[in-house]
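Every protein chain but one is kept in place in this view of the complex.
== chain A ==
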């Protein structure tokens, strides 16, 4: 199996059958539903605790109307966490490295927040375009800048997620290639490269979790402004 540098980012297929749907829905198989027992298994308990932690963390700043978003935000967070972390395993495909997927998640959710704000409280959400206490002369420029900032949010959300993960995976790939290439000529340097790879892997694990959290946190922030 000779891999080129970008095979891991190609949409997976087996004999012409696209497997991308399986790669998207597989993480759900790893989650257990809490059974109707008095005392649940350790795995179930920890999963429940984690989901509660995430939901509490996300919902505390939101008002009562925002709590309607609890389900989608928590499930998005769990999905991103799982897909990102599973992508660190060898020979796996990370769907979130695909820009199409990140933008497909970011754009509709951002648009939903903006439309909610414009529909329910249009003046307040428009007022967010102008921070308080700006000098009068700067107001036109600032409005333009804030509008641009608003419009670029979905692209930023999507690209941030995809770019971070892609860069991480690519770095791991390149440094591993370097390790393999150096192992025959300069083994000591190869060992050093392997140590760098270890540190990078730890970083990637952290990045995987942080990126998922940041994505959902930003969405909840945009929601806070508008709901």
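We adopt the following convention: a contact is a pair of C-beta atoms (placed from the backbone, for glycine too) under 8 Å apart; a residue touches a chain by one contact, two chains touch by 3 or more; residues count from 1.
In the analysis below, contacts and distances are computed from a predicted model.
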| item | value |
| --- | --- |
| Omitted chain (choose from "ATP synthase subunit b", "glutathione transferase", "Septin" or "MTX3 protein") - UniProt protein name | "ATP synthase subunit b" |
| Residue, one of A:89, A:136 or A:188, that touches the chain absent here | A:89 |
| Listed residues A:11, A:25 or A:45, member touching the removed chain | A:45 |
| Contacts of chain A with the absent chain, listed as residue ranges | 1-3, 37-43, 45-46, 49, 88-91, 172-174, 176-177, 179-180, 194, 197-198, 201-202, 205 |
